[in-house]
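Complex shown without one protein chain; remaining protein chains in place.
Read from first to last, the chains carry the letters A and B; within each, the first residue is number 1.
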Amino acid sequence: MGVDIQSLVDGLMTALQPTNLLWLAFGGFLGTVVGMLPGLGPATAVAVLIPITFGMDPTTALIMMVAIYSGAMYGGSRSSILLNTPGDGSAIAATFDGYPMAKKGQAGQALAMSAIASLIGGLIAVVGFVLLAAPLADFALKFGPAEYFLLMLFTLSAIVSLSMGNMTKGFISMSVGLLLSTVGIDLQSGVYRFTFGLPQLSEGIDFLVVIIGIYAVGEVLYNYLSIDKPLGKKKRVGEKWITKEQWKRSKWPMIRSGPLGFLIGVLPGAGGSIASMLSYTTERQLSKRSDQFGKGAIEGVAAPESANNAASVGAMIPLLTMGIPGSGTTAVMLGAVIMLGVKPGPLLFENDPNMVWSLVNSMFIGNILLVMINILLVGLFVKILDTPPKVLYPLILVLAFIGTFTLNYSIVDFYLLMIFGVIGLFMKMLKFPIAPLILALIVGGDMEQNFRKSLVASDGGLDIFFASPICIALIGLTILSVCYPLIVNGIKRKKMRTQHKEWDM
Amino acid sequence: MISTRLLMPVFFIFVSIGFLIATFNLPKAKMGDPNAPIYFPAVISIFLLIVSVIYLIREWRAKRKEDEPLKRLKAGRTPVLIVSTLVLGLIYALVFFHLGFLVSTILFLGALLFLVNGKSRWLVNIVVALLFSLASWYAFSHLLNISLP
């Protein structure tokens, strides 16, 4: 399918048609707003906004959906930074340093940096798409169950490295997440595990309910502890634009995280949560100021934001080159374009090149538009911080309930929401790291299923985990990610035996 | 008195044992290895048990130190706020389908605002509860086409 300059230019012309531009901007704006609400991530945002695309020309509809998708990715990190309540798995990493920055009165800078990083990640990924779509699609196919298992294992080891200095609590948090991931029907055998006879639990505990519960509800309950303390000084928004020094520090993390996120996004089933988390831990390990991570380091906002937006572009590759949705969001999009009479499949590039290239160009233009929208809106977003907390907290609670309801339309999720709210409260009070629980819950199910699929495929032999170069590389990375911080920590400890740092997220 | 520090580790030990027992009572798979669904949760529960015991030992060593974090739970009106919020949430869940989205949300949000923001600012509370519920109802059910009761 290669790069055919003519098709690329034709696509650019289509994307620049006023109607398409208008829908692009409108979709991006809507996506941002919806993505800010707790629980309404990209998949839900696209699903609920699909009726708008009815009756549109298929190309325009697809452009609109991609705009909503990216918009929701931008929006998800807005609430992470401002309120410590991520809207979706891929926005969790933005809370690590974004929220501390907001607390320090640098909300404006964090928001601006997240928008810039998203733009850079997105642009890197679009370029990657144009040049590498076909070989990458082949690369993604090489991932069998063993490779997936090892990728999940690598992610878990990165999570462990996150709780460095607080290992016991990190491991407890991770194990609880893994145990929760086993709730529901076991795909390989059809056995129901730990569902207590509730059909609502048969498809497992929705990790979004856990995210909203622990972060949004837990955060509000946690803030109750200090609600009557006089507000010291008014939370300041600070500068609305980043400084030169911040740019210098974030430049390389963003440029490194873009390709990383893009590659992970291409793999069906991996996606934004894993991409942003891996880029965050990578940058933390590479950084000279890794002790600042988690306390409001701007690189800690830039890296995951670049990665998750790049991943959302990468996720379009399996959809457009093979007709296979690689993520929940692209699955929803697939359903929608089928209704419009488009048949995405391996032949889409040949049969309808103009549609594909208009879409690619729209992703490019869309990212630029979104950055403008988001930077213009920084002033408006930070107004949220001016709302008196005593009014804001009830509003967050109500939004958390509504957002939860939109996930499964079920009351059972309300009870889960409150249970995880209380768990979140205790975790925050006792300084248990939260990310290991959530990520273990997200990857745990896939990890177990892929491990068992590998064993069935190899008739029980473990050699399948060493059978391909990808496997070996992933094993190497896993070992490295576990050992590297240990070594660094060892050296540091020798240098200054004085104090033992605990850092919370 | 035994320090409250030990509560958490003991809680996790119970969780892991509970999961372990539940794991061994899982139904067997009808095809392939009958124990296949059991291995993973069993391994994880045993791991959790081990880590929890380590946690217990650590906290035991530190038991003389004051348990700061949990003390804050009892301070001021915090316990009232937390418990009332959860009770209100429970009521909201119970009446949600019967009263419909709009009425139940106005009541829930209103009650939360009176609870957190205080009675003295009743006007703000009522206005916010009404406007916000109406706006979110309109946004979700009309603009986003989500079916609300």
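The rule we apply is simple: contacts are C-beta pairs under 8 Å (C-beta built on N, C-alpha and C of every residue); 3 or more make two chains touch, one makes a residue touch a chain.
Note that contacts and distances are computed from a predicted model.
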UniProt protein name of the chain not shown, from "Transporter", "Cytochrome c55X", "Glycosyltransferase involved in cell wall biosynthesis" or "Sigma-70 family RNA polymerase sigma factor": "Transporter"
Displayed partners of the chain not shown (whole complex): A, B
Residue among A:11, A:294 or A:318 that touches the chain left out of view: A:318
Which of A:56, A:185 or A:373 contacts the chain that the document leaves out: A:185
Sole contact to the chain not displayed, among A:35, A:121, A:145 or A:366: A:145
Subunit A residues that touch the omitted chain in the full complex: 47-48, 50, 140-145, 185, 187-190, 192, 199-203, 268-269, 318, 322-326, 331-332, 334-336, 338-341, 343-347, 408-410, 449, 453, 456-457, 459
Hidden partner chain, residues of subunit B it touches: 30-32, 147
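Following the convention adopted for this analysis, only the chains that are shown with their structure count from here on.
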For the subunit A and subunit B complex, residues of the former touching the latter: 34, 48-49, 51, 168-169, 171-172, 175-176, 178-179, 182, 186, 188-194, 220-221, 224-225, 227-228, 388, 390-391, 393-395, 397-399, 401-402, 405-406, 409, 411, 414-415, 417-418, 421-422, 425-426, 429-431, 448, 451-452, 456
Residue ranges of subunit B in contact with subunit A within the complex: 8, 12, 15-16, 19, 22, 26-32, 36-37, 40-41, 44-45, 47-48, 51-52, 54-55, 58, 69-70, 72-73, 75-78, 81-82, 85-86, 89-90, 92-93, 96-97, 105, 108-109, 112-113, 115-118, 124, 128, 132-133, 136, 140, 144-148
